[in-house]
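Structure first, commentary second.
Just one protein chain is left out here, and the rest sit where they should.
Up next is chain A:
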Amino acid sequence: MKDDSRKTTLDPSTRSIIDKIVQENNLNKGAGITILQQVQASLGYVSPPMIRRISKLTGITASALYSIATFYAQFRLEPIGKHLVQVCHGTACHLAGAEKITETITMETGAAEGHTSPDGKFTVEKVACLGCCSLGPVMTINETTHIRLTPEAARKLAKSKKKGCKCEKSSHADQQPGVTPDE
């Protein structure tokens, strides 16, 4: 993975994704953050070569882009695992035992907090409040939200993802955020 982020050239498909995003946003004043966000949303992270490409196209200096990417918690400079696990560590979830949930998940997946597991399957992150505070502890896996977790329930979820359970594909498509029921 590290090797990947050190690659100095971008493959053509990555490059065309970036070029398109820049084209769509470059007219807005101050679009640097938005561009980085959209690149990360499409490619999972922002690597040095991606930043160089964005810099070249927008005229925003690479150092300015780095300074954004390192300031805001959202940006990842490393690729993420197949499953992104985000454990809420907001106040309500902290009081409800978020720490135990993170401990369980990191133990179960082998991914240190803030990092990706050696097998590339899981990235585990602590995040600030997910806005479901009265239902804590809360955690999202690939944008599906799980509430009122216990360590056992969290472990079960991680286990089922490890195995790649059959229901995964359909439930994932079903649970995209913001896909409200079709009328």
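By our rule, a contact is a pair of C-beta atoms (placed from the backbone, for glycine too) under 8 Å apart; a residue touches a chain by one contact, two chains touch by 3 or more; residues count from 1.
Note that in this section contacts and distances are computed from a predicted model.
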Undepicted complex member, UniProt protein name, chosen from "ABC transporter permease", "Acyl-CoA dehydrogenase", "NADP-reducing hydrogenase subunit HndA" or "NADH-quinone oxidoreductase subunit NuoF"
"NADH-quinone oxidoreductase subunit NuoF"
By the contact criterion defined above, which parts of chain A meet the unshown chain? Give residue numbers in ascending order.
29-34, 36-37, 60, 64, 67-68, 71-75, 89-92, 94-97, 100, 103-104, 107, 127-136, 138, 143, 145-147, 150-152, 174-175, 177-178, 180-181
